[in-house]
Structure formats: structure tokens, C-alpha cells
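One structure is given below, encoded as C-alpha cells.
Removed: one protein chain of the complex. Kept in place: all other protein chains.
Read from first to last, the chains carry the letters A, B, C, D and E; within each, the first residue is number 1.
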Amino acid sequence: MPETDLPLDELRRYLPDRQEPADFDAFWSATLAEARGHDRPAEFTPYDARLSEVRVYDVRFPGFGGDPVAGWLLVPAAARTPRPCVVGYLGYGGGRGFPYEWLTWPAAGYVHLLMDTRGQGGSLQPGATGDPHGSAGSSSPGMVTRGIQQPADYYYRRVFTDAVRAVDAARSHPAVDSERIAVAGGSQGGGIALAAAALADGVRAAVVDQPSLCHYRRALAVVEGNAYREIWTYLRTHRDQVEQVFDTLSYFDGVNFAARATAPALFAVGLMDEICPPSTVFAAYNHYAGRKDIRVWPYNRHEGGGQHQVVHHLDFMRAVLGEAG
Amino acid sequence: MPETDLPLDELRRYLPDRQEPADFDAFWSATLAEARGHDRPAEFTPYDARLSEVRVYDVRFPGFGGDPVAGWLLVPAAARTPRPCVVGYLGYGGGRGFPYEWLTWPAAGYVHLLMDTRGQGGSLQPGATGDPHGSAGSSSPGMVTRGIQQPADYYYRRVFTDAVRAVDAARSHPAVDSERIAVAGGSQGGGIALAAAALADGVRAAVVDQPSLCHYRRALAVVEGNAYREIWTYLRTHRDQVEQVFDTLSYFDGVNFAARATAPALFAVGLMDEICPPSTVFAAYNHYAGRKDIRVWPYNRHEGGGQHQVVHHLDFMRAVLGEAG
Amino acid sequence: MPETDLPLDELRRYLPDRQEPADFDAFWSATLAEARGHDRPAEFTPYDARLSEVRVYDVRFPGFGGDPVAGWLLVPAAARTPRPCVVGYLGYGGGRGFPYEWLTWPAAGYVHLLMDTRGQGGSLQPGATGDPHGSAGSSSPGMVTRGIQQPADYYYRRVFTDAVRAVDAARSHPAVDSERIAVAGGSQGGGIALAAAALADGVRAAVVDQPSLCHYRRALAVVEGNAYREIWTYLRTHRDQVEQVFDTLSYFDGVNFAARATAPALFAVGLMDEICPPSTVFAAYNHYAGRKDIRVWPYNRHEGGGQHQVVHHLDFMRAVLGEAG
Amino acid sequence: MPETDLPLDELRRYLPDRQEPADFDAFWSATLAEARGHDRPAEFTPYDARLSEVRVYDVRFPGFGGDPVAGWLLVPAAARTPRPCVVGYLGYGGGRGFPYEWLTWPAAGYVHLLMDTRGQGGSLQPGATGDPHGSAGSSSPGMVTRGIQQPADYYYRRVFTDAVRAVDAARSHPAVDSERIAVAGGSQGGGIALAAAALADGVRAAVVDQPSLCHYRRALAVVEGNAYREIWTYLRTHRDQVEQVFDTLSYFDGVNFAARATAPALFAVGLMDEICPPSTVFAAYNHYAGRKDIRVWPYNRHEGGGQHQVVHHLDFMRAVLGEAG
Amino acid sequence: MPETDLPLDELRRYLPDRQEPADFDAFWSATLAEARGHDRPAEFTPYDARLSEVRVYDVRFPGFGGDPVAGWLLVPAAARTPRPCVVGYLGYGGGRGFPYEWLTWPAAGYVHLLMDTRGQGGSLQPGATGDPHGSAGSSSPGMVTRGIQQPADYYYRRVFTDAVRAVDAARSHPAVDSERIAVAGGSQGGGIALAAAALADGVRAAVVDQPSLCHYRRALAVVEGNAYREIWTYLRTHRDQVEQVFDTLSYFDGVNFAARATAPALFAVGLMDEICPPSTVFAAYNHYAGRKDIRVWPYNRHEGGGQHQVVHHLDFMRAVLGEAG
Partner (left out) sequence: MPETDLPLDELRRYLPDRQEPADFDAFWSATLAEARGHDRPAEFTPYDARLSEVRVYDVRFPGFGGDPVAGWLLVPAAARTPRPCVVGYLGYGGGRGFPYEWLTWPAAGYVHLLMDTRGQGGSLQPGATGDPHGSAGSSSPGMVTRGIQQPADYYYRRVFTDAVRAVDAARSHPAVDSERIAVAGGSQGGGIALAAAALADGVRAAVVDQPSLCHYRRALAVVEGNAYREIWTYLRTHRDQVEQVFDTLSYFDGVNFAARATAPALFAVGLMDEICPPSTVFAAYNHYAGRKDIRVWPYNRHEGGGQHQVVHHLDFMRAVLGEAG
């Protein structure tokens, strides 16, 4: 519970230099172009979730390399016309699980497309998406260091591409109002949402709760948590690859995506977050290029605003996208 | 992860003698009669949860002593006629939180009344219900040992009475089909559901996931977890009150409630549950007097079947109560 | 063992602004007046502790609301004339236990009245005093957040009132020299002693070891420990009550009591204390309005000076109150 | 809190074979004879503990090898004639600390001689006695494996001899009624008390709370705690010395001392003791050769009966030795 | 340290039924035939390890799918004629690291080929071998559940094939006496060695220290450790795949390999091993089809015999293969 990061007033001004490779945009343009070459349409198979008030579809859309990526699409049963859609991304480790966990957006009248994270979902919440790409180098347990030796092989190249393609998939469904698509996520999902906000076409709003995958050097110097810990374990072992790893990560830093995103965004941060330290969150927030706001939860750890934040999500989305249901 | 309780085949046959006071039924009849003397109607105040597909009410109903007990009532917005209602009870520590956590039953077409647990809700999920009754004796941190010195003062006398009155409150709402009311809960909520199934009028089905508050002596000999740990801490300190405490607890043992409940019930158990050990769950299940079934999750701890179990919940409820939406 | 608070030279100068409500004194005057309206005399029942050299009494005196509060009174068997009396308060969680733990003051010739803390004593040391007042709001496990929603309901309003009435009770016993009454305690007991030193009549000396219940905002920013952790858990959950809670706590802050106390005082502090951080102790010490001294233990945690400090206690008390036996 | 040892009814009958070397008695006779050759009288230096009701002496008596062993002697100030004396031994790790911890026996009218444990007292409670004997072999941290390679060099040979000489020292003080000397201790102190009861002259009563140093093989197979853990660490490292170590330990097993002790004894045991498992306590108790009784605390760990047990101590001692004060 | 598995005499007789698919041998024949189709020769590149007494080669040999697998080959500098060779496999998580860790066999006169484990080596010891095969399903952190949905995709299909090909690679080097090749490993490496002993051609001896990857159902019921924990986490999450997972694992169970291996083998086991429980080790040992012996370390955990066991390794190898240097 001790505050171990900067005080709030310094956080609000914290704007570190970005480490950004010269070919950042070229790298992502080429990556997305290649992925869109796999232009198989997304599949939406009705799924019997025993829910009379929500229509549920088991989704498979082509992600990086055209690989099938799973998801859920939830549509309010009462929807008669296209609705705005929130594309959601998951925190680290969990899979898409069951539709029962993703009922808030549809209850608020939105269509919700929840993207599974490839290769994850073996602990806590079951996943349904493999990562059919192996790695040429060794890795620490978990997914964060798969292919970390070079940008082209790095795991999050595939995940962030999936995230962009998830937006494309959402747009393709008739229940979705393609002019009103938002992205949302917390922790890893927040990092993915930042990438999608920067890279996907026509994202109109972004909800980013205590994002991970931001400002890696700072994170490694401040916290022990979770995904950052895996990178640390890798560096601790592969002592000769430190700069090589940070070079790879510079292509995947949420701070760099933030500087390119323009949709209105609502952030959240817990000042006692020991997984995604506040300074890394504010680094992304302060660099964020669009209209933005942030909810600060002074006594919270990585849970951030919890359900208190959901009210802000709904108000923000309504303000930006208009009434949903 | 080691299995520390009995093997499954022994669990299926495990039917320990019940410790039951002679005046068990008289105690509860008098308690409930007294509570029903506080015949103020339940209040249902519309609550703006920003949810277009669910009508949400902030509930206050009179519980033990007529004390105001909070809850949420969630009604599918599409409901035109009375629907079956599931009255839900919470696990230990949490409060009713926000409506967003309780969307599964309404998404499946049911009305859902979620009861706050008095005095809890100060950790993890915020609660909104105080326990205005103090205690004449000392207690361990947490609520489980409040008033444990004698049955009349014991905390769960108030909670179980609230649970019965929650069923009464649900029945009083026009959106509810009063002939189709079920109770449901896991862990502490499972123990409360057992009590409500035995004590409330007209409960037609019960969902009981890895219930706590069952077979206390066995639980204390097998596990370290949570609520049982608080009792253990109390006994470890008040070494001279061991029999007095177990005497009090005999009025509140889920095994004794199970032996009186007749509604069809679906149980769940995790064979590696270290909070509510399997033998205590099977003790209640095997004594349960109604039609019953149990889902056994061999590699799970206290999380039991998680969302896998929700599918069984929905199938069971539909089978017993008929279509909801 | 790392030093995580300020360096010693800064601690010695640390004098933060006090957060003090305008009606602080009125609040306490009214509270004490109400309590003294319950003017039933304290009861001292001889107790057979099998101790030939100490006369032991089981005490019940009227505390807040006139509620019976338990305690022990220990009188040196050799005492022929009234002796000075030390009124002692307990650390968090423990109850009065048995007389065997409280023999130091009587062995040094003092009468000792040890006050039980209402509602506590369910772990480690058995207590004998209930808290017959319930709470209108939810609370975290433990007592520290009971009624924290408003000053009138807050748990420590009752405890601090009990503490003042314990001094009154001590004064009423014939073995006590009513002109030589001191208060003493460590941790929670130190916080209670500060309150009693400020609020009770005729306190002549105070021993305050690493007090808790001081300078709450700072404590929550520095440590994880114990009672402060419970407040933190509450704030982490009830994210919307932060200012409300600190407003309540301002009526119960040891720093504010210190600024009103005038009896000579001996403090102690452990520089590596992770339960009651040094800056919160020095905040109270530096604001203390009477003659004062502090023992600094550089390599100690919350145990502070342990038995090394007892020698200082005895020397201090003899210097202030004169010879006891 | 789970019960991991035998059920109580089996414990009451548990009488394992003793592993006892043929020269056990010869070993101890020779050891004690050698120690008594150092016939320097014990020194009792008045110590200013600021206690008017107890006379305190800083003790130095000749122990094993004539080495000076520290202790406290506490005499009720009111004592006019020789009083019965309780010789006390310490739990593992702690030193004699300050006289304030040892006031129960003098408050009950007894003289109390508290023996420091050589070489210990560097954690928690300060000690004042070194162990001037080095060891020819390697050892694990802590004292339990010092010299464990052979009986003549083993650390507890010195400690148990000290314990016998402490009884001699007590007898030599004029305030002590030499016909009424008892020994007492818990944990390590209980193991030492068993040795003293078997080896010292004229011990009239023994108080043995959850003794350590008993039935080593069983202990190592059941628990992880404390002193036994150090032996385990040693065996885990010195894999080739297993039988050699158990051979040494057979000269120091409380079970073997129990079989030789004849003074009336009061034992205590916690059924959830994870430091000194119940079966090892009952092994000693069931082999105990004198009149005996045991208090069983079903929900306690190594704290056993705590202060509840003190009442039994005082009653037992009065019953065996007569009135003290 | 408590013994939680069977007693030693039962372990010695413990011979559980094997769960073995009918096409076990066909599965492996086809797998190995496919791998040997990639008949590129192993490459041995001299590596400057600054070691004058050992010639070190950085090895790359074709493993499963012809993928390049790294290793070290260490040859005593004094070797003038072909020497016997020990092919070594690694414990879970570590990579081949540096040659300095693998000097025992060459110091004893053997050639040593140490195989890197594909995809591992990201924690503790750096690895140099990727796993270029992705997985179609989700997985828990770590490698143990990669592709666990079906035998053809399972991670250890690739690793065990690599292990067989490592023997082929060793045989191809001129410094190796191809008639005297042994396999060796502990923990995961022990499980791999069992597979290699059963599947590779011409293995003349096997050293198997506390092997993992044996008797999975039993392991999951007894311990929490390491690799087994990952499977448990997977099953706990993917509750509907329990039988499917055990079906996959039956193709990779060391017990089934043991039943097919005929080379003389030396096993080791720690009776307090909480990572690879003794009953799973004895299950493999008791089913082992060749001449065999086992060293039992009664007070050891997963470290087993440590360096004490190395002496046995060297004696065993000399006895089976003759003098090396």
C-alpha cells in the first residue's frame, strides 16, 4: 500500500522522452497490409448461451497471418437497428471464457465484440485461440517474451495485429453501426486498446484502464508485477540481450501508440498500482494525442476503479458515441 | 493442489451424524415470526445504472429486527409479464457492489434480487448495509464470530432471517412470478441459500455452489480457510468456550438446513477446495432432503466450476422453473 | 529492515499541519458529558488469580453509553496506603487476557488498571467486553472501520470515551491515590493513551509507545500495517468515501489529542516500524503540548524498545509521580 | 489449522519404542560428575530492576565445564522465610531478557530462578550467556546441530548439564526452601525441564508445556518447525550422517528422560501444534515414569494453553508443593 | 519437510497399472521416422570457452521437424581415442547456459553432449533453442501445456524426439565411442532420459534422478510443484478437457517409457520431494524393464542426492561402460 511511484502532481506533468525507432510507422503499415491480405470474412456462429435477452455469436476472424482468432459477439436481443460496438481486449493470462462475463456493454445497449488473446487463456479463464507461430529464440514462461529477440517475431506483433483485425471484424457485422466503434481494455487489454486506437481505422473512442505494455524501462525499474516481471526474468537471464530487447519493445510501446491515437479517450489509474505503475500510465496518457481524461483512484492497486469506473465508462461512451439502446 | 480430504467415492457416501439441538425448529419459528412482525413493505427505487436493457432498482427491505437491508433488483427491460426470480446471496466479505456484476440472470430472462450481507462489504466489493446490532462478547476480526456466545445473539441469526425476508421481498414485486422463486449462492452465499431453502416459504429451486457454514467441526479439522479460520481463531483464543461455540453453531449448520429443504437443488463442489472442504459440502448434499444433483470439479479449488457451472445453473433453472424470457 | 520513512533529523523537525474540525472540542465535550450521565459506580470483584503477592479485581465500569467495560485492577498485596495508579490500554486485537500479563506495574509498587478494548479480544488474547453498538454502514474486517462513515457512529468514539471513564473508575478505588494517576499504552494503546491524556481529568503522566491512530493520511501513504491497512481496504473498496472517511478520522487523530495534552509524557519510536511509521509518531510527539521526551530505537520495528523501554517507563514514572511502593 | 498428526484417542495410547543407547545413564553420570567438579558457588548480585515488590538478583552459576551461566533470581519482597522455588527454562532462541517477563511465579509467592540458555538470546529476547565451546564439525544455523556428530560434543549436553546445575544453584540460595524445588518450561524449555526432572537431585515437580527435543525421528517426519527444521536441514545436507546423528540424539531424547523422571508432572499439548507435534509430546508423556496429567488444547498450535494453562500451573504447583506465599 | 507420500516399504512395491494407448509404439515409430527424414548432419563448431583442458563445441543438430537444436559438446583435451559419451538433458526452465556448468563428465574422462531444451532457457540459465512450432490451442504459462490438446501437437513430442536425435548426433562425432553412449538427466531431464532410453538406438546406460513427467494423475493428486502445477492450472481452467489431456499425456508418460527401456539404469529419489513425488518416481522405477538400482535419500526434497549422488553416477557409469579416461 505504500506509494512507491511519483507524487500525483509530478505524475500529471510526467512526459518522458519516447524511445521510438525511425521505421515505427513503416513497420506497422507493412504488418497490417500483410495481415489484411488474408481477407477471409469473419465468421459469426450463433451460440446457445441460454440467454434470452442477448444474442451470442462464437466469432472466428482472421488475425495476423490469417490465423483464426476467437471471440464473442454479444448483441442485445432487443436491437432492431445497428448499434454502436465496443471491441474489448483482455488482461494478461485470461481467455475469452464464457459470454456471462461480458454482459455489461450489451446490457447498456451496445454490441460487444470480445477478442480472445492468442495463446493465452490457460489459467483462470479458458481461451480458445492458439498461437500457431513458434519462436526462434528461448523465452521465459508466459507469452511476453516470445520472439522478443526481434520485432518481426515478437508475440505482440501478432496480438496487436489481431486487435486491429478485430475492429475490422466488428465493422463487418450487420448489427454494428460501423461509424460508432470503440475499443476498450484494462491492463494488457489497455495496452492493446492503445495500439488499436492508433492503428485501426475509424476507432471513435477508447477506454484505457491502467494499461500495461507502456514505458518498459520505467516499469522494470519500479515494479515487480506480472508481465513486466517476465521481461525482467528474461533480461536477468539473457544478460547480453538488454539493448536488443528494448529495441524490440520500442515497436510495441503504448507510449508510442498513444502519441498517434486521436480518438477521444478515457483513462484510469490506481496510484498504488504495483503491476502497472502510475508513471507508466501517465507516460502514455500525457503523450496521448487525442481529447482525453483520466480518473485517478488514490487508494487502489491494479484493480483501479473497479466497478466504480464502469459508470464512467458508460457515461463517457454515451457522451462520445450517443445513445446506444 | 494436493487432495487433502476424502476420496470421491467416500465423499459420495459421507453422511455424518448431525449435531442438532432439540429446539432447532422452535428457535427458527420464533425468530422468523418476530422478524415478520416488522411488516413494512420492501422499497424498490429506480436506479440509473446507464443500462438500457435492464431495469435496475435499489432495494431496501426489512430484515431481522426490521432493519433495512439493501439489495439490487434487476428486471429484463423486455419483460412484459411476471418472470421467475432468483434471489441471490453473496460470498463472504463482499457487498452488493454495482449492478454490473449481476447481469447473468437478467440476461437469461430472470428477475434477480441480490441481497447485500449486513455489515459486510468493506473489502473488495462495497456493501450498503450495516449491522445495527452490537455484540455482548468479544469477537475475532470479520463477522463470523459476532455474538457466537449464544444463538440468540449470533450474527447469522440476523443474516439467515434477512435471507428469508429477501424471498418475501422478491415475491412482493409485480415483475416477479411469485410461484417461481429460486435461491442461489456460492460459498457463504451457498450456506445462506441452504438456510433460505429450508426456512423461506415457497422456494422452488436452489443453487448451492461449494457452500460454507456447513459441518463446522469437520471444516475446522480439515482446512484453514477464510470464515472457518475466524472461528478457529476465536476458539484458539477463547479456549474455554469450545463447546459453547459449537452449541451455538448447531443452530446455524447448513447440514441441518439441508435436512429440512425440499426444493430441487443443484450443488457444486471442487475436490481441491481448501476453503470449503469437499466433505463438508457432501455432508450437506447427502443430507439434503429434496431432489438433488451435484457437479463435481476434480481439479478445482474454491472457485469450483466457475463459469462452466453457470451453464448448469441455467439448464437446471430452466428444467425446474420453465422458460424465463 | 530498510528504512522507508524520513531520516531521523527530519523526523525530529517533522511538524505537519493538523487536520482538525472546528467542532473538535465541542464534539468531545458533548460525548463525555453524555457518557458521564451514566453514573453507575465501577464494580471491583475480587478474582482468585492464585497470586499471593497481588490483589486482583475483575473490573466492570460504565463506558460509552454506560456499557459495561471490563478490566483488571491489580494492587500490590503489601500496599497499606493509596498508591499511584497506571491506567493501561491495549494494542489492537488483543483483550485483557489474564492478570499474569500485567504484573510489571504492581511489581513496581503501582496499582494498575488495565482496560479491555470493547469488541476486541477474539484473537491472541481473550477479551471480555462486547461492543453492543452496531453500525449503520458496511465495514472491513476488524474494528477500525466500524461506523467510520460519521464521527458520531465511529468505533473509537466509544473506545476513547471508555478510556476516559477508565481513569474515572481508577480514581474511585480506595487503593488508588487519586492525585497520582497516569495513562500508558503502546500501538493502539498509545493512541488511546494520547486521547485519554487530552480528555480525562487529572492525568499526571503519559507513557506512549509507538502509538497508532495518528496522522492517518501519512500512515496510509507509508505503511501496510495492521489497523491502517483496514482503513486502506475500506477506502480501496468505498472509493467514493475518501474525504468523508478522513473527515471522520480528524475527530480521532492522535495528533489533535497531542496538541491538547499537558501531562509530562514519555514516547518511544522504532525507526524501522512498519506498522506505525516513525513520521506519524513524531507528528504526534512534535505536536505534544506538555513536557516530553522520546526514546528512539534505530534498529527496531513495531516492537520498539521492548523490555529495554520498560526501564525507561519505570524511571519516568518515578521521576514524575514519586516513589510508588 | 488442519490436524496433521494422529487423532486424540490414538495419541493417548501412543507409546513408541524408545531408541536408547546402552550407556545412556553412564554417559549422564559421568557428564554430571565432571560438571560438579567445578564447585564454585553460584553468585547472586542484587539488580536494580526498579521493582519494589520483588527482590531481583543477577545470577551467575557454574554450568557445564564450570562455564558461567546467567539467570535471574526473583524473590517476593514480602518473603520472610524460605519459599518453594521454580527453576525455569527458556524456549528456543530467546535469552533471559529482563526480569519483567518472569513475574508470575514471584507474584504467586514462589522464588523463581530463570536460566539463560547458553549461546542463545540473539533474537527477540537478549541473552547474557555465551557458549565458550566450539565444535569440531560443521553445523546448520542455530544451535541445535552444534556438535551433533557425537554425544560428547553435542550442544545439549552442555545445556542439560547447565539445567541440572541451575537446580543446584537454586538450592544454594537462602531464600529457597531446598525441599520444594520444581522445574518448568515450554517448547525447548519443556525438553530441558524433562532432562532436569530426570537428572537433577530432588526435583519435586515438573511443568512441561508442549516440549521440544522429543522423539526426533517422528518429529522430522511430521513437522517443519523451528529446531527440528534445523536438524532436518543438517541431514538434508550431510546425507551420509543420518544414523550418526540419530545416534547422538538418542542421548538427548526427552522420551528417554521421561522414562526416568519420577516427580509429579503436568504436561500440556496443542493438538494443532506444528512446531512440536502432538505425537512427540504424547510419546514423552506416555513414557513419563512419575505421577502425571496432561491438558489437551484441541484448537491450539504451539502456543498451547497460553495463559489459560498458567492457572493450571499454579493449581498444580500448590497441590504438589503446598502454599507458597 | 513432512512426509506426504507413501512410506518407503509401500513405495518399493508400488506398481500402478499403466495407462497406455494402443498405438503408443506406432505413434513413436512414425514420429521418429519422420524426424530422421531430416538427415542433415549435426554441426560441431569449436567454441572458445577459455578452457585449456576441455575442447568445447557449440552444437546444432536437427531435431523434431529438422529444427536446429543447440547443445554443447565437451571433450577432454587429453582424449586421444574415442571416449564413451553421456548425453545429458536439462531440468525444467533452464537452458544450456555456459559450458562451465557441465564439466563433471569431461573431468571424469567422458565426452558429454548437453542438449538444450527447445523454447526453454528464459529463466535462470539462458537457452539458445527456440521452438518454431506454435500451438492450435490455449496454454498455461510455461511449456508443459503447449499443444496438450492432442498427442501430435504436444510439446514433449518435439522434445523427446530431439532427445533421440541428440543421441544420434553424439554418435556421429569422431571423439565418441559409438558403442558406449549413455543418457542422463534429473527432474524434467530424468523424464527425457527415460524417453530416450526407450526410444533411441543403442543407449547403453541411463541415469535418472527424481524424474518428472511420470504418472501424471498421481502427481497431480499429491504435489503442487512446478511442471505438474502447470498441467493442474490448465485442467482447473479447461474443466471440460480433463480426459482429453490425460489421453494426450499417456503418450508421454515416463512409466510407459520405463516399461520399454532395457539399458542398465540408476535412479535416485528424495522421499520428501514435493516437485516429483516419490510414488511417481517409484512407479517408473518399478516398471523399468532393464537392470536397475535406486538411491533413496530419506531427508531430501527435489534436490535428491545432490553431489552425493554424483559419486554414484560415476561409479555406475564406470561399472557399466568401463573406464573412460
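Going forward, a residue touches a chain if its C-beta (ideal position, glycine included) is under 8 Å from a C-beta of that chain, and two chains touch if they have at least 3 such contacts.
All values derive from a computational prediction rather than experimental measurement.
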Among shown chains, those touching the left-out chain: A, C, D, E
Kindly state which of the options E:Glu101, E:Glu179, E:Asp201 or E:Asp293 is in contact with the chain not pictured. E:Glu101
The listed residue (A:Arg229, A:Arg260, A:His287 or A:His302) that touches the chain absent from the view is A:Arg229
In the full complex, which residues of chain D touch the absent chain? 93, 95, 119-143, 145, 233-234, 236-239
Touching the unshown chain, chain C contributes residues 1-3, 297-301, 303, 305-306, 308
Across the whole complex, the chain not displayed is touched by chain A residues 4, 220-224, 229, 232, 235-236, 239-240, 242
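Methods note: only the chains that are shown with their structure count from here on.
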Closest chain to the overall C-alpha centroid, by per-chain C-alpha centroid: which is it? B
Return the distance between the CA-based centres of chain C and chain E, expressed in whole Å. 63
Find every residue in chain E that makes contact with two or more other chains and list them. 236, 239
Using the definition of touching given at the top, classify the network of chains in this structure as line, ring, star, complete or other. other
Each pair of chains that touches is included here, namely A-B, A-C, A-E, B-C, B-D, B-E, C-D, D-E
